[in-house]
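Heads up, one of the protein chains got dropped from this complex, but the rest are sitting where they should.
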Amino acid sequence: MDRLINKENVSRRMTGRILLNLIFKVLFLLATMFGLFVLGVLLYRIFTQGIGSLSMDFFTNFASRKPEEAGIKAALTGTIWLMGVVTPVTLILGVGTSLYLEEYAPKNKMTTFIQINISNLAGVPSIVFGLLGLTIFVRAFAMGQSVLAAGLTMSLLILPVIIVAGQEAIRGVPKDLRAASYAMGATKWQTIVRVVLPAAIPGIITGAILALSRAIGETAPLVVVGIPMFIAFLPKTIFDTFTVLPMQIYNWTSRPQEEFQAVAAAGIIVLMVLLISMNSVAVLIRNKFQKRY
Amino acid sequence: MAVNHGSEQSIQKMIFEKKQQKNKRWNVEKIIPFLLLITAAISVLTTVGIVLTLVFETFTFFERVSIIEFFTADKWYPFSATAASYGIMPLIVGTLKIAFIAALVAVPIGLASAIYLSEYASEKARRIIKPLLEILAGVPTIVYGFFALTFVTPLLRDLFPGLEIFNALSPGIVVGIMIIPMIASLSEDAMSSVPRSIREGAYAMGATKFETAIKVILPAALSGIIASVVLALSRAIGETMIVSVAGGSTPSMNMDVTSSIQTMTSYIVQVSTGDAGFGTTIYYSIYAVGMTLFVFTLLMNILAQFISRKFREEY
């Protein structure tokens, strides 16, 4: 057979090609490491900038004009209050929606529309949710700059995240489990409450934690809703005004005095510790329950 | 036997009685789907609410400012008492500058990470790297903003002495860093879903991993990759806090990245934190800007969905 390919040439080029592969493997690895490197630098910088301002007083003081007296009492409490509204609202709406879509929804245009709507909602910039909250909750429903108005705004913002996570978790429950429950004469709702939900709960919790951690770190919608940044009292009900950690950090960051940067960094340390622990819990739950079926 | 039979009977009987007794169960079975449908309707209502809010308030704005001025004027001076000008172009230019710089950073690095994770990394390496990238994706934007202002900007000013304190470069780069995990993880998903057998076909001909990745896997996953980039850029366009903290508040039409800019989002923040009262033209302007931003991101999201659906390869 006559050869069209010169095997010697092929062989000669091989070393170069393998070298090229090696070079790019290293480049791709470096690119992957770049993201992690920046994360490292960011955490290190913030730690060294902020650690000096972290003290017990930092947690028990209100915001102050003097950087050395400034604290996060109002902001941290406010963040907890905000979560108090966001957690139940998103869990009920999110799990409800994912149950409807996975267990009840007929396969028709309406369902497709809801599904497309949810994925588009996930892509709406958070600041636009702020405009919604400002117009509907703060003004139309006259809730003012309250925990409730901010909480509802934030709930709508993270709703798509928790719906998608819930749907995946519910879809992951094997059909056999449902069939076994039906075969014993259980009704649909009994099956959902006693079989489907318990099996889907790890996935739902993981999704919920990740969604809530997004809500804890969000600033933009609250800026638009008009949540104050400088406050020296604590909310007593969900109708009171308040502030949260990211708002407080934003306020300190935008001040010209150098000293406030250290205070901002200290606030960020608290925020990041909160978020990374939530994230780790979510990852732990996910890894623990990943391969059960 | 007789005893067994008897007990079976009584269990059946107990179940029957219980069912009778709980006849309301039928009501529960009917009410629940309805309640769940209502929760699902909330997400639709949210979209309706967003659209109506933006449309109505934007309409009010256009009663005061001509829509032609809004889209054609090249100056955004809302705060000028004597010669206020509402031309959104400078805000769009500022926004696109950020998106462009972010893309320059995030597309190559995100794609390279995706290729590494999908084609080269061992299962063990993937298990370590992916959660770390998730943390990077979960860093709040205000923290990135702080990082841009207090670390990246001073660093860049050492390199380029002409750089202003507020500029497009630093927040652009940091927005890029923020969207790296998004491009990396969505593109990795697209590449991982190319079947193993196709990779094997290439390896079996003596292709290196690099050649397989670039000439076979990348083209095969292209629609998913482009969709991931479009989605990430839509995120960059809507990003608020990084640009508000580090970008400044000077709307400008020039192509300079070293001076202060204003984006659509940072304008909304500027008005929200300022003292423009309810009902003023400035107040309504944030809705017109928000509407423009919403349309931009919506179109990009629809484009991304279109690309990934239309050009999806069936393996």
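Letters are used for the chains, namely A and B, taken in the order the chains are written, and counting of residues starts over at 1 for each.
Basically, contacts are C-beta pairs under 8 Å (C-beta built on N, C-alpha and C of every residue); 3 or more make two chains touch, one makes a residue touch a chain.
Throughout what follows, contacts and distances are computed from a predicted model.
UniProt records the chain missing from this view under the protein name "Phosphate ABC transporter ATP-binding protein", selected from "Phosphate ABC transporter ATP-binding protein", "Histidine kinase", "Rod shape-determining protein MreD" or "PqqD family protein". Across the entire complex, the residue among B:Ala220, B:Leu233 or B:Leu293 in touch with the chain not shown is B:Ala220.
Residue in contact with the omitted chain (choice from B:Ile198, B:Ile226 or B:Met253): B:Ile198.
In the full complex, the hidden chain is touched by chain A at residues 1, 3-5, 7, 9-11, 13-14, 17-18. Residues of chain B that touch the chain left out of the display are 122-123, 195, 197-198, 200-208, 211, 215-216, 219-220, 313-315.
In this section, only the chains that are shown with their structure count from here on.
Chain geometry summary: the mean Cα position of chain A and that of chain B are 12 Å apart.
Those residues of chain A that touch chain B in the complex are listed here as 14, 17-18, 20-21, 24-25, 27-29, 31-32, 34-36, 38-39, 41-42, 45-46, 49, 92-93, 96-97, 99-101, 103-105, 113-114, 116-121, 123-132, 135-136, 139, 156, 159-160, 163, 185, 187-189, 210, 213-214, 216-220, 223-224, 226, 229, 246, 249-250, 253-254, 261, 264-265, 268, 271-272, 275-276, 279, 283. The touching residues of chain B, when paired with chain A in their complex, are 15, 25, 28-29, 32-33, 35-40, 42-44, 46-47, 49-50, 53-54, 57, 108-109, 112-113, 115-117, 120-121, 129, 131-136, 138-147, 149-151, 177, 180-181, 184, 206, 208-211, 231, 234-235, 237-241, 244-245, 265, 268-269, 272-273, 278, 286-287, 290, 293-294, 297-298, 300-302, 305.
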